[in-house]
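Every protein chain except one is present and positioned as in the full complex.
Here is chain A:
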Amino acid sequence: MTNLRPCWLGLVLVPGARRVLRSNRRRQGCQRGVMEAVLGQVAELPALLAVSRSALVRDWDPPTLDRALEWARYFQHLHDRFRSRPQLRDALRRRLRRGEAGSPLSFRHLGGCSELLGLALLENRALPPAACRRLLQRLLQGEAGFELGRLAPLARRKAASYLLEGSALFPGKPGPRVCAEAGLLLCRLREDGREAGAALGWLGPVLEQLPQPRAFAVVAEALLRQGCGGGDGDSSAGGQAGGAEAGSVAGALLSWLLEDLHRFSACSLLLPGTLLASLAGRYAQLSRRYLDLLAEWGSHLLYDPLQGRWVKSRSEEAKLCWEELRERFGCLCQGSVQLREQTQAALKLLKARDGDFQVCGLSVWTDLLLEVEEDLRKKQSPNV
């Protein structure tokens, strides 16, 4: 950042803007002008947040800090006022999104501004002592109308999660942290509502903040939750509207997952077969791509007659060994009827393409199909 004093510091419009907003004279033109001013101010939010995390704060003195916190309060005030007015809310939202490409800023950033800013500044070591002291007073001691609000429960909940996290086993399920992250991701996506498609702009860069295995786990969990009849309890829209929104939320996540082949390939390697099978059961696009991927990997297996089994070829594309491939297909067949049939059909097709052999050791698809069907028979009549 080249400018030392971001323009929001210089803006003195705040009290005036409010006064004018309340005025009834020359409403039309005035309101448009005022709205423009408000939008202009709101556009400074990204800069404010960015500065609060940067080394630029080392020049801040207590009055500057106060001003920054007042701005945060003002943004919060805007959020509260416009929350129930959809048109104004959308206007603000669009303006925020117009910012840097890939910026996930949304209306909610306005709402949580005080907290976002306060905590970001707390963690920013560049903030000088005097300003920091002022911050601590305002943040934690509830002076000057700053709510201690959620910070005491925050510390309490953090201790609680440390105490209890170790106790639970969570066998075979994603940990509570992954679930929490997935939950927040879904909340954020749902806020965009039908415009979740626009999430594509910011979803990638945001997910890149996580290490890849974690990102996959979070997205998978989010997709699972979204796939359960249009989201869980915090889905506010009901009925048809809910369906469309749910669709676009899942759509955004799937796009991210599937658009890049390398990414999807890495994901399919990292996530367990059972999880992928669950996802494939819910999302048709994913099941198709997944089956294609498995077909690709399977084609790199060679039969070793001396050992009497299938082994990975030397090529780099051979990602899965026979056991793993078998397990993957097995998981798919334990899913819904639809998924099982789709999987079997795919295997049969591959087997046919290979020459439709009935004997083992010639086509990996023949062998796989045999094993998979054997498993199904056993499952149906377990006494045998």
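Throughout what follows, a residue touches a chain if its C-beta (ideal position, glycine included) is under 8 Å from a C-beta of that chain, and two chains touch if they have at least 3 such contacts; residues count from 1.
The criterion applied here is as follows: contacts and distances are computed from a predicted model.
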Complex minus one chain; that chain's UniProt name from "Nucleoporin 43", "ferroxidase", "Fanconi anemia group C protein homolog" or "Glutamyl-tRNA(Gln) amidotransferase subunit A, mitochondrial" is "Fanconi anemia group C protein homolog"
By the document's definition of touch, the residue of A:85, A:133, A:353 or A:378 touching the omitted chain is A:133
Touch with the missing chain holds, among A:214, A:263, A:282 or A:348, for A:214
Of the residues A:122, A:258 or A:295, I need the one that contacts the missing chain.
A:122
Thinking of the whole complex, not just what is shown, which of A:32, A:98, A:156 or A:353 touches the missing chain?
A:156
Touching the absent chain: which residues on chain A qualify?
104-106, 108-109, 112, 115-116, 119-120, 122-123, 125, 129-130, 132-134, 136-137, 140-141, 148, 150-165, 167-170, 173, 176-177, 179-181, 183-185, 187-188, 205-207, 209-211, 214
